[in-house]
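One structure, pasted below without further comment.
A protein chain is absent from this complex, but the other protein chains hold their places.
Labels run A and B following the written order; every chain starts at residue 1.
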Amino acid sequence: MGAVAYAIKPVVRDQLVTALRRLESKATQSLRRVLVVEDDVVHRESTCKLLAADDVETVPVGTAADALRALRTTTFDCMVLDLSLPDRSGSELLREMAQGEQYGFPPVIVYTGRAISRAEEQELGRFSQSIIIKGARSPERLLDEVTLFLHQVETNLPPERQRMLRDARHRDAVFEGRRVLVVEDDVRNVFALTSVLEPRGAKVEIARNGKEALQHLKLKPGVDLILMDLMMPEMDGLTATRAIRADPATAKIPIIALTAKAMADDRASCLAAGANDYIAKPLDVDKLLSLARVWMPK
Amino acid sequence: MTTSPDPELTALLDAVYHRYHYDFRGYAEASLRRRIGAALTHLRCPTVNDLRERVLAEPRGFSELLRFLTVQVSDLFRDPSYYRSLRERIVPYLRTYPSLKVWVAGCATGEEAYSLAIVFAEEGLLDRTLIYATDIHPESLRAAEAGVYDLERFARFSDSYRQAGGRGSLSDFYTAQYASAILDRRLKQAILFSDHSLATDVAFAEVELVSCRNVLIYFDRPLQDRAIGVLRDSVRRKGFLGLGAKETLRFSAHAEAFTELVPEDRIYQRR
Partner (left out) sequence: MVLHLPPTQPSHLVEVLRTRTSLPTREPDDKEPIVPGTLYVAPPNYHLLVERGRSFALSVDRPELFSRPSIDVLFESAADAFGPHVAGVLLSGANEDGARGLGHIAAAGGLTIVESPTTAAVPTMPAAALRRVAVDHAVPAAVIGTLLARLAAPTRSGEAT
C-alpha cells in the first residue's frame, strides 16, 4: 500500500482518494442526500424538516465555503440553495461549482425569498434546474421538485437536462450576455429560437413584425444580432431589413433572414435587401446556432 | 340513429383540408352541421355540394365559410368562479416561479386572454408573465390583438369581473371611446397572439398554466384526445390546466396525466 502511495505525486494521490471515496459512497448509497445551503438558521431547519424522510439525509450548511467543502467530499442527489449567503452570492457559488471538476454538481434548486429579474433568472437557469420563490405555496413546490430529483440519478435525467448540465460546465462564450432580436410572428419559431439561445446565455428579445422591430431598435439600442422572418403582418422582413440598413445607428447589426423552405428568390431578395445570411424554415436548430455563431460580432 | 357521417359533409371537409390546410374533419358533428347550415344560408348555397364547389373555386368563399366554422363567442370573465379559483387557489402556487408562461389555447377574439392578463396584473404577476394566445382564425386573432369591444358589453363584463374577485374597477383596464372600449396597452404587451391549431400542430412551449376553455367541446372524441395530448405536453410538471365549465378529462385517454385540483371549476394539475 505504502509503495503504491509513494509512486504517485501527493497531489494526485489526494485527488484519487477523494474520487475513490466519492465512488464508494455513491455505490453504497441507499440513502438520498440533500445539501441545504441557507444562512438563516430558522429557515435552514424548517427546510430540513420539510424534506426529512426515512431514506433522505439532509446536510445543512450556512456558508458557500461549507457548501463547497461538502460537495468536494460527498455525493449529493440534490442541492437546495438560498441566494443570499454571507461569504458570496448564490450565483458566484454556482459558477465556482461549475468551474472545477473537483466538485460534484448535483441538480440545484434555487430557493429564494426575493424576486428575480429576467437576467438573473437566465443566469441562474444555466446552473440550476429550477427556481422557487418563497411564499405561501413554496414548501409544497420545493418538496415536489426535490422528490423529482431524488428519484433520478443523472443518467436518468432527460437528455435535455443532461445536456444543460454539461452545457453549464463547458458552455462557450459566444452567446454569453448577447442580445438577439427575434423578429417573428409565429410562436413556434419564437419558442424554438428562445429555447436554444437562452440556455447558452443569450438574451432573446421579441418583435412581432418589422414595425415593432424598428421601434425596438430605437428604444433599446445595442442589439447584437437580428433574426428576421420575411412574412409578417404590418411590415414584412424585407422592408424592415432595408430600413435597418438605411439607419446609420443600426446599419451594422448582422441580420439573418428566416426564409420559407423552397423559395430561391426569397434568398436573393433578402440578401439584396441587406441581410447578411439566411436560413430556411422549418428551422434546423444546430445549423442556426452555427450560423449565429458565425455572424455574432466578436 | 345512424352514426355514419354525412358523405356530402365529409367531402366538404376533405376539400377544405386539402385545399386550405384547415382541418375540421375531427369536429363534433352536431355543432358542425349547424354552422355549415348557417353558412349555406348566408352564402346562398342550396346544398353542401354547392358550398364545396364554391369554396374550391374561390378563396373568398372559403374565408366566409371559415368565419362560420370558428364562431365561438366568449366574454371577459365568462364563468367568474373559474377566475376566482385561479386567483385564490392557483396564483399562490404560480408566485413561486420567477417567470411565467401561460397559454390560452383557442383564444378566439381574445376575451379569455385579457381576463387572465387582468388577474395577473392585479396579482402583481403580469410583469413576469408571457401569455401565448393562439387560434386558427386569422380574423379573430386580428380582433383579439386590437382588443376593442362593444361598450355595451361592459356592464356585464364589470359584473362578472366583480364576481371573479376583481380588486378594483374593470375600468382601470380600458378606455371607453364612443360606443367601444379599448383594453390597456400594458395588458396587450404581455400577450403574444399567434396562429396555432390543436388539430394539426404540436406543443410549442412548456408553460405553467394552460387555459383552454370551450374549445374541446367542438371536437369529437378522437380529436379531443389529440388536443388534450398537446395540452398535456405543454404543461410543465405540477403545472395547471383549466377547461370550460362543462368540459372534462373524464372521457379522455390522458386523464391519468392530471389530478383534479378544483373539480367545480375544472382546474387540473399535471402529475
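One rule holds for everything that comes next: a contact is a pair of C-beta atoms (placed from the backbone, for glycine too) under 8 Å apart; a residue touches a chain by one contact, two chains touch by 3 or more.
Worth saying up front: this structure is predicted, and the values here are computed from it rather than measured.
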(Q) What shown chains come into contact with the chain that's not displayed? (A) B
Q | Hidden partner chain, touching residue among B:Ala15, B:Ile217 or B:Ala253 | A | B:Ile217
(Q) Please identify which residue in B:Ser85, B:Ser160 or B:Ser211 touches the non-displayed chain. (A) B:Ser160
(Q) Please output the residues of chain B touching the missing chain, sorted low to high. (A) 1-3, 28-31, 33-35, 71-74, 78-81, 156, 159-160, 163, 214, 216-218, 221, 224, 244-248, 250-251
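Just so we're on the same page, only the chains that are shown with their structure count from here on.
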Q) Tell me, which parts of chain B touch chain A in their complex? A) 92-93, 95-99, 128, 132, 134, 192, 194-196, 201, 204-205, 237-238
Q: Provide the residue numbers of chain A that touch chain B in the complex, in ascending order.
A: 115-116, 118, 120-121, 131-138, 140-141, 144, 148, 185-188, 190-192, 206, 208
